[in-house]
Structures are given as structure tokens and as C-alpha cells.
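First the structure, then my questions, so here it is.
For this depiction, one protein chain was excluded, whereas all remaining protein chains were kept in their positions.
As written, the chain order gives the labels A, B and C, with residue 1 at the start of each chain.
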Amino acid sequence: MSYQNPVFIPGPTNIPEVIRKACDMPTIDHRSPAFARIFKPAVAGVKAVLGTRDGEIILFPSTGTGGWEAAITNTLSPGDTILAARFGMFSHRWIDMCQRHGLKAQIIETPWGEGAPLEAIEAALAADTAHRIRAVLATHNETATGVKSDIAGIRRAMDRTGHPAMLFVDGVSSIGSMPFEMDRWGVDIAVAGSQKGFMLPAGLAILGLSKKAVAAMETATLPRTFFDFRDMQKSYAAGGYPYTPAVGLINGLSTAVQMLQDEGLDKVYARHRRIAEGVRRAVAAWGMRPCAATPDLYSDTVTAVVVPDGFNGTEVVSLAASKYGMAFGVGLGEVAGKVFRIGHLGSLTDAMMLSGLATAEMCMADLGYPITLGSGVAAAQEYYRKTAGETARAAA
Amino acid sequence: MSYQNPVFIPGPTNIPEVIRKACDMPTIDHRSPAFARIFKPAVAGVKAVLGTRDGEIILFPSTGTGGWEAAITNTLSPGDTILAARFGMFSHRWIDMCQRHGLKAQIIETPWGEGAPLEAIEAALAADTAHRIRAVLATHNETATGVKSDIAGIRRAMDRTGHPAMLFVDGVSSIGSMPFEMDRWGVDIAVAGSQKGFMLPAGLAILGLSKKAVAAMETATLPRTFFDFRDMQKSYAAGGYPYTPAVGLINGLSTAVQMLQDEGLDKVYARHRRIAEGVRRAVAAWGMRPCAATPDLYSDTVTAVVVPDGFNGTEVVSLAASKYGMAFGVGLGEVAGKVFRIGHLGSLTDAMMLSGLATAEMCMADLGYPITLGSGVAAAQEYYRKTAGETARAAA
Amino acid sequence: MSYQNPVFIPGPTNIPEVIRKACDMPTIDHRSPAFARIFKPAVAGVKAVLGTRDGEIILFPSTGTGGWEAAITNTLSPGDTILAARFGMFSHRWIDMCQRHGLKAQIIETPWGEGAPLEAIEAALAADTAHRIRAVLATHNETATGVKSDIAGIRRAMDRTGHPAMLFVDGVSSIGSMPFEMDRWGVDIAVAGSQKGFMLPAGLAILGLSKKAVAAMETATLPRTFFDFRDMQKSYAAGGYPYTPAVGLINGLSTAVQMLQDEGLDKVYARHRRIAEGVRRAVAAWGMRPCAATPDLYSDTVTAVVVPDGFNGTEVVSLAASKYGMAFGVGLGEVAGKVFRIGHLGSLTDAMMLSGLATAEMCMADLGYPITLGSGVAAAQEYYRKTAGETARAAA
Partner (left out) sequence: MSYQNPVFIPGPTNIPEVIRKACDMPTIDHRSPAFARIFKPAVAGVKAVLGTRDGEIILFPSTGTGGWEAAITNTLSPGDTILAARFGMFSHRWIDMCQRHGLKAQIIETPWGEGAPLEAIEAALAADTAHRIRAVLATHNETATGVKSDIAGIRRAMDRTGHPAMLFVDGVSSIGSMPFEMDRWGVDIAVAGSQKGFMLPAGLAILGLSKKAVAAMETATLPRTFFDFRDMQKSYAAGGYPYTPAVGLINGLSTAVQMLQDEGLDKVYARHRRIAEGVRRAVAAWGMRPCAATPDLYSDTVTAVVVPDGFNGTEVVSLAASKYGMAFGVGLGEVAGKVFRIGHLGSLTDAMMLSGLATAEMCMADLGYPITLGSGVAAAQEYYRKTAGETARAAA
């Protein structure tokens, strides 16, 4: 492996030089004050990125999947009901996890390519007059289809129905890249991972908890120890950790949140939107379309490109890897073969993105797709050069 | 922080240069064949270090604590009984975890400083004619007291009583540093972490499973998803991972097991024993003694040094950190204040160890301990120089 | 600086991950045998890359410019005559250096864009019946114009005229990227630097010496100490160095030559030729042309692109840096403003090169050049995808 090309999987993302160096630390004593000097700014920065003032931050040496598990085991009890829409592989997996933990899942089956169905959610909440639903689970950005959901809309539906359920949001592939407003949206638990918008290696589950979620942990009876919020709270209060923390990753997180804030979160989001729009223009120039059903659903972190009938998107990904040494994402689950996915989140420049588009074009041409070499690149170039300004310069 | 001094905490340990570089990787696509090229040698090497031919290896992006949890949730069901001796902070914590997961813990309270009480264990097993005990939990090396237990002896007790319970061993602070024989000792689950004998940063729970443990997971009903062995097995079979793996750490693990095998496991263990013996000679020269009750219990990875009456071992640790920039371990739980701990595992040379002993001496002198500066160093020097041979050279 | 984009200057080149790690070393004792274990494989590998069996290799902690100086001061005496053609900034500078060291330079002025004029050189040698010319200096690859010269042809001219002069070749921007045959071409001193085809940071001058050059140093009276071959020879024979060596760079060199040989030098050269050809096809698609006068002169490591009348190539470079964070080379000396330069040597993939071409296109479009966005990219894509085979895969 020569690691020369950037990756265009929808995470883990390309790790900036300074973050790699922050993660690569000699051993320190995690029971010494040195640890707190690393941990505290990381937590403070995560709060800013999550958009919460009052929320508590918990970091597990784990992944987003562990974050999902921590969210449910700390707040729910066997037999509790959760409400969730299923419209992609990652919303599916969280639902499946709930079922494996003995929760009842009220599932709103939704076509892949669409987002969380606000009306159906509101109807389900309105119908639940007994308030059996303890939590609404929402996947902010469905990585499998490149679809974003309207979390504020879910909150409005909850408020309109006066439903007391908690709102848990999977923001693994959105947080740090797309606007996220934990407090304003009334999110009770936000789940993120280190390896997407935070531009770190995998290995940290990052959670934000509302006061309501914190209160829920007192009565929740699902068993947990490794993922127990209470142990974390108690240790954090003493400047420590209940077991050995992943110090290097936390140091990297501290650097990452500083980078995001130095750039300005609005600029970070605008940068992602701009890079994504270039990708979408390329897709259109190829005569193809995103899996996301309508433009309001377009994710700014990943585009699932629907391939023409008779083609298998997985072959684009395989060929890119074997012939050109470049990584894209395959279609998963229902859309396996029907799409290939271009991740465009984290640390990317115009030039990097164009190298991804150019490589995708070569693969498609190799496989006989009816596309013109350079066409998508040209569409993206035109957009990038017209819109390149301070944002682009800051990123470059 | 200038990171100039080695650490002498009983883990995380000092990370060798080549391992740091192996961990510090650019992003690769973990769904590509490149991942398998990293993962497979790591797994093969771990098997060798655990001393198992037929065992299965599972790696979680987690810590030893997560490994404990995976061990019990994958093999046991609510209400099941486990048998364990409590003789230190880490044996205590695993027992506590079992209780929090709804297991019944049959606890053999044992003085801190002693190891697993073979006779009491055998008696408990013999008394359990109904075979309610589903698993015996044993802490191979109690990090809090610097005591090693006789795992082979526990297996013999189990065999003598014909008890069908599984044997789960916490080898977090022994594996890779002290002899461990998973197959010969009939260990059903061995739990290790990346940050001790494997000389990596924290972030991986490393487990070895016997066929019996694998079979148990089919009927175990404790809920788990993140830590589910079945998802791991299924994904590993396809060269993948059920969620995003900690690729850099796995790459580092691959390097670490290669290093250990290149040196030769017997030489690795002899090296640890030799470094430890120097420390013990220093302790004796100071007129002090290890917390471990008898020499057969002495751990070769950590020594808990009992401080004289009227002194508080925690002050040694604080002063070492604040005045000399060096990290030792405080006493925990029952022995808080009564001991300070010197970790001597992982990548250490004679010279490094002598720097730790010399610094401990300065701290004790500063605090008025009745010790002679240089006395412990001289005792260790004499032992090291007499025994330095190929082993020392290989390590240096 | 975010270091996200590759550089397309004609050196220093992009440093592969493994080479960066090889260079980044802790301090070792350079007077210990550990140094020889690093130094010897570096020297052996350099011999292979230079194409010499009998030559001696000398490494200075310096740059290519230092290598030029070492070449002349170790072999020539004040008042000696050298013969050289001037057809670019780097051939000019070596001539200038000779003059500043009190040598007489017989200069064949040659249009920039052409290579070493074989007939004029042969004529000059034939005319020098007194054999006053002590050395012929040749710039194998003129980095300013992207022109390669026919070194074998110069040797033939020297042989045909029976002239006893030495042949000194500046291979700084060719060696390791384009075929170089020190022994077969009868090169007496070959000069390279670490930061081009060897893919290292700047900091090493790398020289290959024929027996004739070695003999010349006995009588040469130009003063030198730091650059004295004799001190190097004497120290190397004892496994040492006359002063403190740049150990990390030498370790990186050792890794680099291993990489080049593992890939196979022929494949390395073919890879450079293929990447370069894609760039040339892009240039043609833009309706532009290389500065090199004829195809046989085309360098495979750098292309100087002649800009249309009325445009200033330097602006392309400035805009690429300020707007897109990408580095190209400006025109130097006579061709300042008339060209911009695209470096395409060292560690590059198709995708990286396409990102460079796409960025150049955006800059030219921004500046009003009459080019079509995507046109050059498409031409390169077509060539790359048709020719991508084992070579591309090895590099990716």
C-alpha cells in the first residue's frame, strides 16, 4: 500500500497531517493531571460542534455502533418501545440493535432514498396516546443512500403531538460536516464517531446527552458496564476515566475541534456543501442521478450515485481499487449493485475531489458506461472555480 | 509535556518507535482486501502469544474492560452464576460488572496480596454439585497488588472436581509479558488489552475463545450487539468487520506480535522476569517489601511496594510526577496509600528501569523515607550487569 | 498549511509515507555499528539506481548544488577548462559556479528548449587538440525547460574525438525517474539530490564517481574540506563519516532505493514515461505545447508548458497556489512568464496527476486562456485508462 490517493469512502475520512500527529503520542499517565489538560478542551470543542450548551459529552473508546448501544442501554429498559423509520442500512442496524437488546421497535418502513417521514412519525406519535414510545430514533444522514433527514422537523412533530419521548439522533456521518443543532432541535442523545467529520481514525464514540437523557439513566435497567454513562460521569468529575482512555485519539479530537472552530463551523458546513454540489454537478453531467429522491434530501457528506440499468455499481468500486488504487463505497443492502457511493466529507480540497471524479469517470468508461470522459470533471471544475473564495483558500 | 521520561505505570506501557509508526496510518478502505492483509497476521500472532492453536481471536475497538464485558455477555444469561475470588481492584471490578449484568457472583473473599485461592476454589466447585456455576473468573495478574495467580492450578481444581464450568481469565496485564498457555491451561476465554504487553496505545480488547466458549454464545441471552462475537465471526469469515475497525491499532498489533515472536516468547518472558527481579532487589535494598505475600506470587509486570508505617505511597507518585516528571502507579482500593506501584512491563531496558528506580529513591528521600540514595539502584545494577546477556542486547 | 494536495513542482517531490517514516528517526550514535547498517544498503542501492558497478558513491549532507561543487572542486584546479552547453537555468548555474571557482568555461550557447548540442560538442572537442578541456559538463534533464539531453551521445562524441576529458553529468532531476546508465555512458561523475526521484526531503547530495574521477582528486588543487572526497573515502572505509551525517535522510535513502528496486527500475522509468505522456496529451488537448523543441527532447519528469502569446505563465502558478492550494513551477530565466512548469516525477498516481491537470485547467480558465475545462483531463484519462496495467497497480 502506498497511501498516495485520498479515500472517497463515506468514512473513515482522510486524516489531516496535524491530526495524525496529535494522535501519535507517547504514553502518558492517564491518571495524572496531564490527561485532564487533553480531555477538557476536547469535550468543550465537541459541545460546540454538537451545538449544545447544556449537554454532557461522553467519549467511549469504541465506534459509532458502540455509541448507538450506549444511547439505548443507558436510557431504556427491556420491553420499552422505540419508534424509528427504516430507510437505509444504518437506520436498519440501529433498529436491529434495539431488537437484540429486548426493546420493541415500532418501525416505519420507508423507501430507501427517502428520509425520515415526518408525517408518518407524527401520526405514530399522535396514535401513541399511552406514551409507550420511550424514544424516537433518527438517522440524520443515512450513509447508505446519501440522504439527510429533517431532525428539526421530527422535533416539531414531537412537540406538536406533545409526546414525551426522547429523541436520539445518529449523527455519525453528519456531525462536524453538516449543520447540527442539538439544543435547538431538542436532541436528547446525539451519537457521533471520530472517523467522519472529526477527521480522526476510528476508535471513539462521541455522545452528547441532554438533561432528560441523563435523568433517564437513573431508571434504565438494560445492563451495561463498559458503556455506563454513570461511571463516566463519576470519573470525569474527578478529572479521570473509569478505565484506560484512548489518550491519543482524545488528543487528536482536541486538535480536530480546534481546527473546526478556527475555520468556523458555518464555513466548514459551507465547504462541505460546496464540495458536494460539485460532485452532484458531475453526476448530472454523466447523465446519472443521486439515490436521494429529491434535492432537499441530498447529503453533503456522501452521494450514492445510481448506475444505469444493466450496470453494477459494485464493479466501479472494485475497479477503482484494483486498477487505480482509489477507494469509493459500494452500495449496501437494498441498493447493493444499484449505486456506488462517493464520500465527500472531512478534509478535502477541490483538487482532491476532482481526482476522485476523474477516477470514477475512468472506471465507468472502462466498464462501458455511456459517459464522456472529462464531462463530470468539467462540470465540477466550472462550479468550483466560480465559487472558490475564502473558503477554498482556507481549506487549501 | 515533553514526554522525555519513560512511564512506569502498570500500563499503558512505553510504545516502541516501530509500533508507534505502525499505528500512525493514513486512512485505508477497511472494506478492501488491504484490511485483510493487516488483520490476518495480527490474529495469527495473537494466537501464538495466547498459546492457542484452536482458539478463535476476536478484536474489539475497546479496552480490557470491554473484553471482560464481551466475555460474559456472549456466554452467559441473566441469573447465571459465576465463581470468582476477590483480591484486588481488578478482580473486584470484573465481579462488579457481572453483578451489574444480572449474574450471580459467588465470591471468595481473599486478602489483597494473595492470589487466587486454589483450595477454596476447588472446595466451591466440589460443593456445586448442581453445576450452577457456569464460569470461573480468574485474574491472572492482579495489577493492584502485583500478584500473579496459578491458572493451571485452577484448571486442575476444575478437572479434579469434574466441574463443567468455563474458565475465563483476565490476562490484561500478563499476556505478552508472562507465560500464558490458553490451550494447555484449558482457558475458555482469555482477555487482553492492547496497552500492556502488546505495547500499543489503549483501544483494543483482544480475546481468545475456546470452542466451548464459542458454543456457549449460541445459548447466551445477555444482550449485546457491539460486543457480539457472532457478528465478528460472520464478518471475519468474509475478510471484514461488522463496523469500522481501528485499523491503525490492528496494524500496530500485527507489528507487535511479530516483534514478540521475533524475539521469542520465552525470551520475552525471561526479559520481563529479569527486569522485575532487579526491581525486587532494589525494593529489598530499601528495606521494603512487595505487597505480594510470597515470592511465588510476585508479578513480573508490576510491583506494589509496601511503604513503611506512617508514610503514604500516593505521595511518592505525586512527587515523582510533579517534581521529576515521572509516572508511577498509586495504590488502589484497600491498599490505597499503603503501596506505590512500579510498572515494569513492555518495552524496557536496564537503563530505563534504573532511571525509574533512581527517581523513586529521590522521591522517597525527599519525603523522609529511611532509605539510602543509590542503594536500590546498586542492587539492581549488580543484578542486571551479572545477568545481562543476549536478552539484554536484543532488547537494547 | 494543510498539506492536502500533492505538489507538482519539479522537486522536491511528494514523499511516500514509508520514506517519511524512515527519515523520522530518533538519534543514534553515528560512530556506532548501527550507522553502517543504515549506510551500506543506501550506498549499494544508489549504485544500482545510477547504473554503476564499479563507481564509488559519496553522500554529502547538502543539496544538488553542493554536489556540483564537490564534482568540480575534487577533480579540477584553478585555470582548468570545462566545456558545457547552456540551454536553461540549471546548466547556466553550474557554468556560473565553475567560473566563480576560477575555472575557464567554454560555453556553447544553445537555445532554451533544445538539449545538449551533440555536433557542437563534438566539434569543440575535436578542435581542442591540446586537450585543455578537462571536463565536459552536461545537464541530463534541464529542469527549467523540461528537456532531456543525450548523454550517451555526448560519450560517443568524446570517444569519436578521442578526447580524454572527464564527463560530469547533472542528473538531479532525472536519476531515479529516467534511465541513467553511469557505466555504459562512461559518466565520470553523476550528481543527484535526495529530493527528486529518490522522493526524500532535500538535504543530501548524492554522487557517483568513476575510477577516473577518483584518480583526478589526487591532483586537483581547488580547495575543499567539507566536500572533500578523500575525507569521505577514508571515513567510509572505517564504517564512519568525517563529520556528523544526516542519519535520518540516509535511512530514508536506504528505504527509497529499496522501493525503486522492488518495483524494478525499468518499471519505475515506464511509470514516469506514462504519467508524463498523459500530461503531454493534456497539453496538446489545450492547444498548447511543451517548451522542449522536439518529442525526442521531452523530459519525463517535468513539462514546461508554453503559454499563448499575451499570457503570463507565472500567473497560473500564483493563482494555483493562492486559490487552489496547489504548487506548480514558474518559468525561470529566459522563459520566465513564457511557461509554467508541471513536475511529474517521484511518487505519483494517475489520480494525483489528474488532480494537477484539473487544477491547471481551472487556473487557465480563470485567467481567460482559450481552453476547454476538462479537455486536458479527458485526454490524459483516455491515455491513462488505456495504459493502466501492472505498472499502475503497483504504484497505486
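Heads up, the rule we're going with is that a residue touches a chain if its C-beta (ideal position, glycine included) is under 8 Å from a C-beta of that chain, and two chains touch if they have at least 3 such contacts.
On a predicted model such as this, the values are computed, not experimentally measured, just so you know.
In the entire assembly, the chain absent from the figure touches the shown chains A, B, C. Across C:Gly79, C:Gly102, C:Pro164 or C:Gly337, the residue that sits in touch with the chain not pictured is C:Gly102. Note on the undisplayed chain: of the listed residues C:Thr110, C:Ser177 or C:Gln195, the one touching it is C:Gln195.
Contact between chain B and the absent chain runs through residues 2-6, 14, 16-18, 322-326, 347-352, 354-356, 358-359, 361-362, 365-366, 372-375, 377-378, 381-382, 384-385, 388, 392-393, 395-396.
Although one chain is not drawn, its touching partners on chain A can still be listed: residues 17, 21, 24, 26.
One chain is missing from the display, and on chain C it is touched by residues 1, 3, 7, 9, 11-15, 20, 23-34, 61-66, 68-69, 73, 96-97, 100-102, 193, 195, 201-203, 222-228, 242-249, 321, 327, 329-330.
FYI, only the chains that are shown with their structure count from here on.
When you average the Cα atoms of each chain and compare centres, the chain farthest from chain C turns out to be B.
Chain geometry summary: the mean Cα position of chain B and that of chain C are 53 Å apart.
Per-chain Cα centroids separate chain A from chain B by 35 Å. Touching of two or more other chains is recorded for residues 24, 26 of chain B.
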